[in-house]
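Complex shown without one protein chain; remaining protein chains in place.
Order of writing sets the chain letters: A, B and C. Residues in each chain are counted from 1.
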């Protein structure tokens, strides 16, 4: 069974900066796209959990190592895996590659805490926890 | 009495694109900064109206004419005025200038509709309408 | 022959604001994605023209009318057509729809001027002009 997800995207002009490469904060946007697709793969949509259970997932830490630049119009793939899953926290890992060259452009991780409508940490809904637990690497 | 507001900002690296100038959608972000400051000048904070009255102001139309490029680290001023005010709609006009050269970089307008918590158009709260009505150009 | 292009995208979390809908400047980013795909359809890639001919296309005006909000995770289609083409200028028109509901979320246009490496207006390279001229609506 495949335990990581792949998200493809094409670099937008808006994502470049005057150095001619993708501005560094945009990699975190791409990681979020990776997380969304990863969660979809496991069986739930993040947007539904936020609307139905009132549980949101806040970012506690983000880390990215930049290895090679991404450029306008490049085809990119974000490979996402779930490396840690606890009742209230989880860690996703990412590898961002240029599809044409196969080169790794960046890698990193994000850790998250589930929080309720009151803004305080809470345990993940059991159903959602179950979905994710099948896919821990 | 001064009827327009001035908002100063410095161009961020993140706002440039690979053409070496500010990416065109960012001017709309600057217009929103102009609107925020304009409203502050008239006596209310938009964030308070959204929180207390449950009234939000949605954008109905935005227009921008780009005359000269803005570049990284440029000091910019957004001059904002309120050119139309009705019970449910209003139009702001903007002139965006380079402070050092005095040149106009862009101008434009945005029109807005006030909407309630149900997402439907509603009249502006009388207090807020009063604040703004003093400053129509 | 199809004279308009269609670009599909899914709304990113990063594109929402605290009103729970897509922030208004992001529609201009989507229009740029529409332009890119439109140009691809006609036979050239904008990135190649910028690199090989040294000709860039600057935005002279942008306009967007917002009709209904777009929300996180919505599937969106940007339909782009070329409504005016002159030697130095062109106008693209856009219709942005929610794919699931078919509703029009926004429409608008952008006008553009071709500029050379010196930053001054220039005529479009004949090859590129030819590509585009086949697709004027």
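Everything below uses one rule, namely that contacts are C-beta pairs under 8 Å (C-beta built on N, C-alpha and C of every residue); 3 or more make two chains touch, one makes a residue touch a chain.
Treat the numbers as computed from the prediction; the structure is a model and nothing was measured.
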Kindly name the visible chains that come into contact with the excluded chain.
A, B, C
Touch as defined at the start, partner being the missing chain; which of B:52, B:73, B:103 or B:134 qualifies?
B:73
Kindly state which of the options B:3, B:45, B:86 or B:117 is in contact with the chain not pictured.
B:45
Since one chain isn't shown, list which residues of subunit B touch it in the complete complex.
12-14, 29, 32-33, 36, 45-47, 72-73
Interface residues of subunit C (partner: the chain not displayed)
13-14, 16-21, 23, 25, 71-72
Need a quick check: the contact residues on subunit A for the chain that isn't drawn.
19, 24-26, 28-29, 32, 56, 58-66, 69, 119
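By definition in this document, only the chains that are shown with their structure count from here on.
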Centre-most chain, if every chain is reduced to its averaged C-alpha atoms
C
Centroid from C-alpha atoms only, then distance subunit A to subunit C, rounded to Å. What do you get?
28
Inter-chain centre distance, subunit B versus subunit C - centres from mean C-alpha coordinates, in Å
24
Junction residues of subunit A, two or more chains touched:
13-14, 72
